[in-house]
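Complex shown without one protein chain; remaining protein chains in place.
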Amino acid sequence: MDFSFIVVQLISGLTMATFLFLIASGLTLIFGVGKVFNFAHGSFFMIGAYVGYQFSSVWGQNFWLSLLCGGLFAGLLGMVAEFFFLRRIYGRADEGGFQILLTYSFILILDDLVKLVWGTEYKSLAKPPALSGAISMGGIVVPTYNVAVIAIGLAVVVAAWWLLNNTRGGRIARASALDREMLSVLGVNVPMTMTLVFGIATALAGMTGVLAAPLRSVTPGAGIEVIIDSLIVVVLGGLGNFWGAWLAALLIGEVNSFAIVLVPKWATLFSYLVMALTLIFKPEGLFAPRKVRRV
Amino acid sequence: MEPIAPILELKGLSKAFGGLKVTDDVSFKVMPREISVVIGPNGAGKTTLFNQITGHLRPDSGRILFKGQDLVGRTTQQIVALGVGRAFQVASLFLGETVLDNIRVACLSKLDQTRKPLRPVSDFKRATKRAMEILDSLGLARYAARQAHELAHGDQKLLDIGIALALEPVLLLLDEPTSGMSPEERHLTRELVRKLWKDFNLTLIFIEHDMDTVFGLAQSVRVLQSGRLLAEGPPEEIRKNQDVITAYLGEEVA
Amino acid sequence: MASIRRIASLCLLLLLTGMLTSALAQEKVIKIGALYPMTGRSGIYGMDSVAAAEMAAEEINAKGGAAGYKIQFINTDSKAKPDYSVTVAKRYISDDKVNFLFGVVSSAVGLALTEVSKQEKKIFIGTDHAATELTVQNLQPYYFRVSNNTFQSMAAGALYLKELAQTKPWKTIAYIGPDYAYGHAQIEELKFNLDRFGVKYQMVGEFWPKLFESDYTSYITSIMQAKPDILVSGFWGGDTVAFIKQAAPYGLFEKSLYFHPDAGGNYELLSAMGDSLPLGLVLSARHHNNWPDTAMNKDYVSKFHKKTGRYPTYAAEGAYVGVYAIAEAVKKVGNPDDTEALVKALEGLKFQQPEDPEGFTSYIDPASHQIVQVQAIGVTVPNTAFPPATRMLGQWKIYKAEDLLPPKEWAAKNKP
Partner (left out) sequence: MPSKPKTANTWYLLIFLVLFSLVPVLKTTNYQMLLAAHVLVWGLFAVSFNMLFGVTGMLSFGQALYYGMGAYGAGLCVKYLGQAWFFPGMALGIVLAAVTAWLLGHLIIRVSGVFFTMLTLAFGQLGWQVMFKWYSFTGGDDGVQNIIPPGLFSNKVIYYYLVLALVGASIWFLGRLSASPMGLILRCVRQNPERVRFLGRRVRRNQQRIYIISSLFTALAGGLMSGVDYSIHTDMFYWTTSGHVILMSILGGIGQFFGPLVGAAVIVTIEDVVGAFTEYWSLIIGTVMLVMVLGLPRGLMGEISQLWTRLPGRQQALTTREEGN
């Protein structure tokens, strides 16, 4: 394995990690703030991709506009789902089970709605022409689009960091993870915060859907396919831990990337192995949130 | 005659969270059959002290001797088995079970019968009889078939004490037994506790804010402030103690 | 108690529907119970198959049916799940009284259903699942397959590679395919056929992404490091689309010849890729919309397009042919109920199909119950006759049907 190959493989891992992170970050945000586990997160990813397809391929709009609209639509849908449905089960006994069921029902319903609207044929979305080439440097070739994806992923990390630390909204989001009651005493509208966070997270998922579409095929059933991988990242990073999710995505991306080279026959086992091994030693994940109840 | 050994002895107990000392070099002895009260302002470390005695928190240093055995490092389960019982500030019940079963599960635990998988609970006559006796002495027998969550607040606190009693403790820790009660209820509870103390041969330590209860029930008083033992002695002495008055009682008097 | 009553009433409802359908069955019909997936990744194949099967049934019924029997076609979404499909198949046989089990995209479902077919002695016509063992080691008397299996595709593929070596010498091969039975079978069969035809090759890598993998970047860079002359691919559906889209900007297809002889040339891929499908890829499929250039094929494709508004994937043609095979067999026997006679009629059944080139007629091999068909392998070229696809296959190479059937050594090698 020569040096340039290692670099290439590292970058490949980074591309994978970016997509993992972009989906998982929303999932972990929702969990961190509202203690809600959104099993349907992948479905918002899928909806985003389809809306992006509608704008870009059917209506011939610019890719970036489609990206925006896909994100917006998924975000709005997410807020509707939270406001009209999820909110009604907060605080119920055994809420966890009901969350899983309710969001699972979203998956089933959204899957069929997508089929009703767009059919089962594979849809496809073209890259923006400016990003269709590849960057080549000293024997290292990386598609421009992949570089853009990695850059967008980094931008999201930086933006999230800034937002969480320097804005009132960010502080509220962080604080509400710690103590819902305290915040409502302080006059913060906690339910509205939750709806907003849900909207932001699902919008992120929707945008990621559009972003991923030129590299994949847009098909029904994508919601269920991406959720388990994202889940691994979220659990590994410590549920509700934004930075943990980022590092876990990097870990999974790079481990996979090199497992493919070194032990191609067993590569698909590695995500699960990494997760199982980590959890045996650190059952709360690599970066546990503050309050973990051990029994 | 041999001198009577203390049933509980704290020796230099200390515990800190971060930089904050919540228990600061606390030492005292409680004699068998004593009714002792721990008072102090909010945040003085009273409940934290209980948590250390019952193995919920591990002290940073010091020893807790119960009947001569050190409790530090033992699990709650072991401590309970040795004969330390506890009722909580907020009644800690099994809200979805009947009042009877709340006590009965404790009786079954005491009899070590909670692993029996085949016979229905009602078949366990000894535990059931014992549970009904306890309910009787608490005056809760008529609610036996009710769900615990249907009980009034005061009765829930009694039920909590009942669960502790079912484990046949030698030493019972009560965390604010009368909190949230009306003056009449407090009075009744006070008398009930005294009766239980007699009937069940208990040594009692309780945390309390209500001064009528403190001075009407306790034989000895310990005052905690910022984790430190400020004063200890019979109620009359404490009532006159200048430090205590300024630090704590003073506020109430004023 | 009330819940039990509710169950009881539900059961009653079930019973009633069962009775109703059996009352309808009094008419002279051939009942076909199909199990195509209508949801998820393989939903498109199910949709196309059902449309084509219904099309065939309409055509046959319009001509008065087969031996006076009308064809009645029912489908239940198999969800591509074997256990669920087995349950439905049993309902088909026991309640709906179907004459034939039919369809199936996934080989796992096919393997589960052939077992039901064997136990219940009900003929199962396989139309679109490719696992070779169904007509080799798992063959049972009531199973017939009317589309090529992976072995046939791989035999054709091996012959293609053999010819290629004469014009454009190559040495090394790498393989990438989904990490499940279908992916593994293809490369085993290709290797066997390469050896059988005396082709020398060197394997420089095998890569096993999971089925429905979304990110192939790391696989692509690994393959490029291995620098194979030929990259054999065993994907199907959306996985092919994702792989090609992600690999193209790396220039993989300029460095290695992309060779995908089983499902690579399927129409849904050509249509989903549009302009982003590179030229010069070597692909094949079990039916092509633009080959053979016969009246029958053109007619079939245009009728399908008229019915559904889209061009068919290869799965559709399998279903179309399957319904015709049933009709032909019933015509020979005279009724759809004499299973043993129908088995005899299907064995060796020979009839013209859309994918038959001039001068060849497909037939069912009596020994293996496998249809014997010509296989055509092509190269992607610009062609906008079948929009939204902008590339179709061309520069065809045709392989004789008889050369492609699994030989005895293969069966011996794979004894259960």
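Letters A, B and C mark the chains in the order given here, with residues in each chain numbered from 1 onward.
The criterion applied here is as follows: contacts are C-beta pairs under 8 Å (C-beta built on N, C-alpha and C of every residue); 3 or more make two chains touch, one makes a residue touch a chain.
Worth saying up front: this structure is predicted, and the values here are computed from it rather than measured.
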Among the displayed chains, the hidden one touches A, B, C
Considering the complete complex, of C:Glu115, C:Glu163 or C:Glu206, the missing chain is touched by C:Glu115
Of the residues listed, A:Ile6, A:Val158 or A:Ile228, which one is in contact with the missing chain?
A:Ile228
If the hidden chain were put back, which of B:Thr76, B:Asn201 or B:Thr246 would touch it?
B:Thr76
Even though one chain is hidden, which residues of chain C still touch it in the full complex?
1-4, 6-8, 10-11, 13-15, 17-19, 38-39, 75-77, 79, 81-84, 86-88, 90-91, 93-95, 107-108, 111-112, 114-116, 119, 131, 138, 179-181, 184
Residues in chain B touching the chain absent from view:
54, 76-77, 80-81, 85-86, 92-98, 101, 104-106, 108-110, 113-122, 124, 127, 141-147, 163-164, 167
Listed in rising order, the chain A residues that touch the chain left out are 31, 35, 37, 85, 88-89, 92, 94, 96-98, 100-102, 104-109, 111-113, 115-116, 228, 231-232, 235, 239, 266, 268-269, 272-273, 275-276, 279-280, 283-284, 292-295
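As a convention for this text, only the chains that are shown with their structure count from here on.
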Using Cα averages as centroids, what's the distance between chain A and chain B in whole Å?
50
Between chain C and chain A, distance of the C-alpha-averaged centres to the nearest whole Å
35
How many Å are there between the centre of chain B and the centre of chain C, using C-alpha atoms for each centre?
75
Can you tell me which residues of chain B touch two or more of the remaining chains?
none
Per the contact definition, I'd like the list of chain A residues that touch chain C in the complex.
1, 5, 8-9, 11-13, 15-16, 19, 111-112, 115, 119-124, 126, 132-134, 141, 143-146, 212, 214-217, 219-221, 225-226, 256-257, 260-261, 264-265, 267-268
Chain C to chain A touching residues, read off their complex:
38-41, 43-44, 46-47, 179, 205-210, 212, 214-215, 217-222, 224-225, 237-238, 241-242, 245-246, 249-251, 268-269, 271-276, 310
